[in-house]
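Here's the structure we're looking at; comments come further down.
Missing here: one protein chain of the complex. Every other protein chain is in place.
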Amino acid sequence: MNEKLHPFHIMILIYMNQTGVVIMSLPHLLAENFGYNGWLGVILISLVVNLNIFIISIVYRLGKGKSIFQIMESSLPRVITFPIYMILIGVWSMTGCMVIKNYVYIYQIMSYNTTHAMLLKLLIDIIAYLLIIKGIYTISKAATSFFWITSWMLLLQLFFIKDFEWARLTPFLFKGDTHFLTGGFIVFTAFLGYELCFMLFPYADNPKKFIKSVYKGNLITTLTYLIFCLICFGFYSFEQIRNMMYPLLDLLSYIRLPFIERIENLLFGFFLFTTIVSVVLYSWSAQETFARIVPKANKKVLAFIILTFGYIVAWFPDTLSEVGQWLQYLGYAELGVAFGLPLLLILILVIHKGAKPS
Amino acid sequence: MRTMPKAAALLLVIVIIAGCGDQRILEKQGFIQSTGYDLNGTKNDEKDNRLMITVDIPKSDPEQRMQRETLTAIAHSSKEAKILFAGQTELSLVSGQLRSTLFGVSLAKTGIWKHIDTLVRDPSISQRVKIVVVNGRAHDLLVRDYPQHPRAGQYIDRMLEKESALMSFPLVTIYDFSRDYFDDGIEPIAPIIRENKKNISFDGIALFKKDRYITKIESKQSLIFSMMKQNFKKGEISMKLGDGSKKQEYLLFSSVISNRNVKVKRSTKGNFNIQINIVVKGSVLEYSGSHELSKDYDRKKIEKRMAEYIENEAAALMATMQKHNVDSLGIGRNVRNSLSYEEWNKLDWNKEYPDADIRISARIVIKDFGKFK
Partner (left out) sequence: MTNTEKNIPKEDGPAKKKVAPSLALTLKEFKDCADLIYRSLPDLALEMVFFDHLTGSEEFTREIAIPFGSAEEQDVPQLLERSQFTEITDSDALIKKILNGSVALFFHEKCYAIHVYKPESRTIQESESEVVITGPHDSFVETATLNLSLIRRRVKSSRLKVIKCEVGEITKTDVYILYIDGLANMEYVQEFIKRVELIELDAIHDANMLVQCIDDDPNSIFPQFPTTERTDAAVSKLVAGRIVAIVDGSPSVISAPASFFEFFSSPDDYYQRWALGTATRLLRFAAFIVTITFTALYVSVTTFHYEMVPEDLLLTLTESRSRVPFPPIYEALLLEVTIELLREAGARLPTKIGQTIGIVGGIVIGQAAVQAGLTSNILIIAVASSAIASFVIPSYMMSASIRLARFGLIILAGLLGNFGLMLGLALMVIHLSGLTSLKSSYLTPIAPIHLKDWRDTFIRAPFWMLKERPSQSKTSNKVKNKMRQ
């Protein structure tokens, strides 16, 4: 793997990893937890994400671009690193598979209601496997292609200008029945995915621009979320959003073109691309971690084991709400990883006075 | 690289296993295009809470001469009726192509949210399904054939789309209705249609309080209602201008561009003073009066009288709405947006609304008066 990732591709990777089907229910979550004008909550959460990226950037600077595994292994005994790695593998591989299952279940609300969900999931798994085994450079290339294929969807917002009314937004800010803390956590999980940038340390092409591109990736995510949520809040009435499970899905179904209508089905299909990138990145990270435990193993086999493990775990939750629950808990775990791991690394680096020359 | 062909083959195998399950092949579906809901019993028969549900299904089978099929069932809910219908037709009924739902006025009076809720919940149903109230029974209107017009479902659908573009009817979809239903500062509306001997005609605008039909606005006032409710850019209004003494003058005002704004003031006592300003621009193409349109002085006079006409009509409408306590214009939203959250929460807009001081002022601009002096 001698090819390095251009900052632009890192930005796209971060963005594509962050966005996913969560965006479908995001306006609902915001309305439920942040009250009136909850769409502005996106900015608050994004600021926290930026803080976290800042912490990660300290690791990057102190570690001088060394991979997190090198940093950990240079000072921690194997007894400690092993369980950490196992936790990481578990969280990442399960997150990856739950994201797929969530996607499939939401799709099944619309179509293929009686097809076995795990069969559909298996299909996505195969596609994801094909991408994982090609390595991070190809993943980033595929992510960029997927980005261009899906980016035009932002233009769909133009359809809603006619029915958008500022009056529906109300002047109330974060009023009503609010749950800032629990809601904040829930909404935060929609932003997860940026933390995997610490897996990309060794692949950065331009060390100066690396962290900047992570910020940029998060910025694009924030803007996308902000625009979609703003449209939702001005298009639907507040109480209505609180009652809708997937406001964005309904929003998409409102689009009508002269030759085709009800394209939410097709558009949701496009979200498969962002989903695949998320899954692939999580599974790839798990695979890289796994490779640290068994360095001699073939990476293809490791990827296979990780996806199979995820697939088996994905049998357990049986309903959409259970999958949501699982994702929630995994999100909390991931949150812990996102903040905990960099802090641990900083601790190590500070104690050892920066990275030792390797 | 050799994993690719293997994986592709595996993919295909799984697709074949997974596929074919949830197919809905186009020509085997019976597309419900319109649904009618009526109360089954008469008004006196309060015990019978069953509904009469009618569906209109277009058919395109070239071997059959019938262009459509209508099915009727008496059931407790639309889903139950769907099961009953299934036993009556060779097609599998699907509601993904539903275009309009018709509610009989007697049912509308008892509340229709229950039915709309199932429509909103069902992902196969479009958010653009139109909601229409029928002055009479939806069933009768749907099953009839109108020899000079397309089949009933399409007839209603096309008429609504055309007229709503000209602002003479409101076009109310499930999306609009449920949005206003949930909004705390506005009440939903819907168009009312009526069955005539030969055709179907527009009968006014139904005003709802939450999901209950309360009263209606006559069709000739619907454009005035639209002016009070929103900005729009199309439409035609005919006015009868008279100043009591002289003979009446008729005027057709077309290519109307109407803008409105609402100003909310709260007096120290806590009463609301609400001012609705309407500015209408357009061209006069028909005028039967004695003034000369080409003269600035006369034209100003006509403009003033037109404004008076609109103000009077609007004030009458406003009075009706306040009397029935339906805030169909969404004034509550303007009030809400002028208050803080706590104030709005304390305020019971329902109680304030009938007594609120709502004034309407109109300004008319005649942009041109045709190509003849």
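A and B are the chain letters, set down in written order, and residue numbers restart from 1 in every chain.
Just so it is clear, a contact is a pair of C-beta atoms (placed from the backbone, for glycine too) under 8 Å apart; a residue touches a chain by one contact, two chains touch by 3 or more.
Quantities reported herein were computed from a predicted structural model and do not represent experimental measurements.
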Which of these touches the unseen chain: B:8, B:66, B:86 or B:165?
-> B:8
From the listed residues A:107, A:235 or A:309, report the one that touches the chain absent from this view.
-> A:107
Where chain A meets the chain that is not shown, the residues are 6, 8-9, 107, 111-112, 120, 123-124, 127, 130-131, 134, 138, 140-142, 144-146, 148-149, 256-263, 265-266, 269-270, 272-273, 276
Mind pulling the chain B residues that touch the left-out chain?
-> 1-2, 4-5, 8, 11-12, 15-16, 18-20, 22-27, 29, 31, 58, 60-62, 94, 96-97, 99, 124, 126, 154, 157
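The rule is short, and it goes like this: only the chains that are shown with their structure count from here on.
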So how far apart, in whole Å, are chain A and chain B when each is placed at the average of its C-alpha atoms?
-> 41
Listed in rising order, the residues of chain B that touch chain A in the complex are 3-4, 7, 10-11, 14-15, 17-19, 21-22, 96, 123-124, 126-128, 175, 178-184, 330, 333-334, 336-337, 340-341, 344
Enumerate the contact residues on chain A facing chain B in the complex.
-> 36, 109-116, 119-120, 122-123, 126-127, 129-130, 133, 163, 167-168, 170-172, 175-176, 235-240, 243, 249-250, 253-254, 256, 261-262, 300
